[in-house]
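Everything below concerns the one structure shown next.
As you look at this complex, bear in mind that one protein chain is not there, while each of the others sits in place.
So that you can tell them apart, the chains are marked A, B and C in the order they are listed, and the count of residues begins at 1 in each.
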């Protein structure tokens, strides 16, 4: 808004309030920036509401036609820019005002019959959030496909597994990637469950007390593709629990992604050299010419901090708010969109990074045997083949490591020292020790359900593929259902015009 | 631990590490305070693991008998206090050490075969959290019952509904309470869904790479009442996403509760006088003899802030942790128990406060008509009976309010001034105005689905009761399933002894 | 950037990295949105750096002239829009590239000698943050002036004071407002202290290892108006503790403001009617024509939740980052600007709301005596004039309140019942009781230092005015010091051109 421009009249204030308001104040009040997310959804809500008002005989055909003609234009060509003028507190007021300018106050003034901005914005938020969640579910499907595809070629790629960032036991890259796939499959499930609670219609709740007009809430819910009506009209406008739930599910997902990125950053350090990320996901330095930095992975890790703050903001805003609507709630929506944007931008980049990464499998195998990482298998062999109690075997091998080497002599010394027994007498040989310490062998025997042995990991991969196929179907079904609802809505609206 | 006392030997460090550690250091390392939550669960995990090792032939019958005899004692009489000695880093080490002292290292040293504390603690957390969630689901059932019971007697109790803490439109106390019941029913659903993701078994994942012993993960999962095995062994020990999910669901629930408490505090202020809380939920002042303060409601509101911080802590701890287990994760568990404690203590108090509250229905009705709270109905009447566009009717009534009174003369003036029309000519009368402004009438016509009209609210009440009955069944079924699992587990363990 | 447009070459990547990057990726990498906050600061940093390089003989006069000519243009006319192209990762790269296009690579390529974007951005953040903090300190001065001015006219406006939202004891509006002024004076002190830690120069730290060129860090620090050089070059680029500190101080300030807004919302409710906010700070409803909602106060309350999340994001991003610079840190800056924007927009609105509010002093006085709010004074009188122990007096008056009235008969009954004594015998009369219960009298005797008695509050007002005058001087001195630095910097730069 350029300075000095004459502001259009605000219809909603017109009757009740006076007072000149300056730009700073209007900017503070305005939700227009965040409302760009919901402007298209608002037009659909307006259309559905008008179709219902017309069906119920609350608005006459002529007025309905005039209103729907404009709304369908807005739908086809986009909401006109003047509806976003900062003079309107929000896009709902903006659309109503622009529409009234086009068709006059008599017809246009009937659009807001039997509703309030409170139920209107609550409906828009849910419609838009549905789309976002479906997009994120699709992103998760792609990410999981990428993980499974990469795992499939690395079932035999032995690498060190870590606890406390110390070499722990050998595993495979496939096993490592399958672990992340499981985590992201739970993120999928959480967002899928959140979707069910998002996908209920608050429309018809009006300000919070519903309305004395003979509306049909189930009609608008059907027209807008909702699974159900959010029954109690006060709760319908007052709750934002679905926003907190969705943000929390997104945070969980970004925390998982941040852990993967932490590893990609570490693995691509010259200190480790397990992976080379594709140049496109890296940046150089303005001063150090040799640098190839994993910037995308770092930014994603940083954004997991950002989205955590968004969740905290949302919770802080809602805490201890009395019923029903309070203006504080306007301040919540941007955090929701922020969270959605972060997830929908980050997941494809993570998929891309993994899909294009070059893994240095030789380096991985080389490290797999370092740091005494097969000591556990040796202890297990002492249990299985020489009948030692596990705790005793653990202590003997631990003492050998403390002395700095694992061979028959050191183990025998450790056994005598810590337990007063002789392993040599029990038949332990150097060959048996060397076999136990071989990383490939150590991985091969880890064949419990869900373990890293290539055969078992192959089965896990197959199980994961089946679950993924089901999840892919779930998303596709949800999307088809919404598409169908939109087609029917527009068809009915156009039918009134005809 | 009194000073100078000789510390028992730490079996796990014994082989590998030296170094004297002082009390401050041991306290910093120790998870014992939080481990009190999981000590009993740990005994059950130990029993199930032993039964499985015995079934699979990994541990001989004699050793299994010796171990199970002690474990069953711990189960029946509680974990002995010396297992909680600060010398042990955690309760898992404590139980193993006490057991070895009782039956010797040869048998006792076999209990930890084919597992790690990593999968052990992950399993304990999930077992304990299951109980907590089931308790919270029960608390939510009671709270919802209380809300529905109170609503049932207040279907006709007219009160003002608020937006922005301003009188908005009349509603009823029943409608208000039914709104909260819906919110808490979603909290129920979120915790129920979280339960499904909690109730999978990580046992058998060992340190993260599973094990070379021929264990059966499905056996221990069944024995411990889990619905499924958490497949990938690295993910099984590394994830805490279920803790973040549960805490987030609890925060959402406490935010809802905090909103109710905010209203109870406001309503019990002499400024409002809508409710009198029972003395037991109130405190007095050390200096002001007249005071009756709603302390429980304030504390609950405060605790919603506390649990939000617990969620923040949990997220902050997990962000950017590499695979698989890192000691930071020990620091997460207390936040989980803190959250569980807050919810399980707060919900019964909220139920109690509501169930014993005396509502001043006269005061409510008196306020219902204040603040021009029925102006919307008047505008609606102008639309319905005099065919004004809603926006015009809204502007006319708003102007009348600005002038300070709503009667025929003011409305007529406002109509001429803002729209250049005459309401008198359209037939508007003082009687019609008075009818529209009557709060009881205004409520009665708000008969859209989910609205406050007594008839409609009665239907909503019935719907809510049916949903509650289903939820009650869900919890009961879950509890029965766990009870049965425990009985079978103990029966099989005792069978080995026999 | 319109699609298909040929992107300008990224000088920093040119040598080292290949790979086509799409728009999504560039957007993810880009800090351009946040960099608009620091673009002008960056030009000043560039100028100061060039002036120093020239002084030290590191860059020849001809190159320095070519570079400074362009930089001074950018300073005078603003940074050209093409420097903000998304192809550049940040504004530093953008300015360098645009400059090189204008004067060629040979001269332009020398601007980045002896520095890195790491020290550059760290310096820009501190320069910009200085301005923000100074603006906020000015806002706080105005707010405190407003509070003191309003308090000055309400030294005798008796109102109820609350604890637990229950009438506690009478106080005055002046006393209430003076309390907030004290709180905001501490917010002033915190931001003033943070300013001292912000105002040190990281420039010359280069990537983190400083540089082998013979630069003078104290020269650039002086030219840019810094109080000191941030000594260790690794710490200089790696720390963001000043951002967390500033955000925390801002959060504290917004929490104080949110408490005031909570009261303004409550006080302007028809339930309370202590205040009428000016129309400009209020909104109406799209459905309820009578509504006048305190939207600005609600939004401010909501924004205190938002800024809390910004702080949490910043902390979450920095936690556990290794030395020195990591790209995650780019993700922090927007939270800092978000926080600055919230404070600098909110405080003037709060000042405006208070300055234009109409206080209903009759209603306040009427409520001051309700809810037995003078019972404490009565108990005190029993102590002072009739020598009862305070706890006994407290119990007697409390019992009378429980019985529903405070008069001689009830008090006598309570005294006999709870303490077995007779107040009548001690000389208590109805007149003495009535005097004690008078709110005006109760306020008048509360004359301890800092209390509400008009005489004492008048002294507090005077004390506050003196502290405010000192703080006003502090800000003015800081601003003058910066202005002088800028003038000298530009003068020296222009001198090189001449």
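Convention: a residue touches a chain if its C-beta (ideal position, glycine included) is under 8 Å from a C-beta of that chain, and two chains touch if they have at least 3 such contacts.
If you're wondering where the values come from, they're calculated on a predicted model, not measured in any experiment.
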Seminar exercise, completed: Per the whole complex, from C:54, C:110, C:144 or C:478 the residue touching the absent chain is C:110
Seminar exercise, completed: Touch with the missing chain holds, among C:312, C:406 or C:485, for C:312
Exercise. Among C:54, C:92, C:327 or C:365, which one is in touch with the chain left out?
Worked result: C:327
Problem set entry | Of C:94, C:161 or C:352, the residue in touch with the unshown chain | C:161
Exercise. Which one touches the absent chain: A:165, A:228, A:480 or A:497?
Worked result: A:165
Exercise. Which one touches the absent chain: C:82, C:231, C:407 or C:487?
Worked result: C:231
For this session: Write the list of chain B residues that the hidden chain touches.
Result: 12-13, 15-21, 24-25, 27-29, 89, 92-93, 96, 112, 115-118, 206-207, 278-293, 295-296, 298-299, 301-317, 319, 326-332, 335, 345-346, 348-349
Seminar exercise, completed: Interface residues of chain A toward the undisplayed chain are 162-169, 265-266, 268-272, 284-295, 298, 312, 315-316, 319-320, 367, 370-373, 375-376, 378-379, 393-398, 400-401
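One rule holds in what follows: only the chains that are shown with their structure count from here on.
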Exercise. By how many degrees does chain A turn when fitted onto chain C using C-alpha atoms, rounded in steps of 5?
Worked result: 180
For this session: State, to the nearest whole Å, the distance from the C-alpha centre of chain A to the C-alpha centre of chain B.
Result: 23
Problem set entry | Intercentroid distance (Cα basis), chain C paired with chain A, Å | 33
Seminar exercise, completed: Distance in whole angstrom between the CA centres of chain B and chain C is 35
For this session: Give the residues of chain B that touch two or more other chains, as numbers and ranges in rising order.
Result: 162-165, 168-169, 266, 312, 315-316, 319-320, 376, 394-398, 401
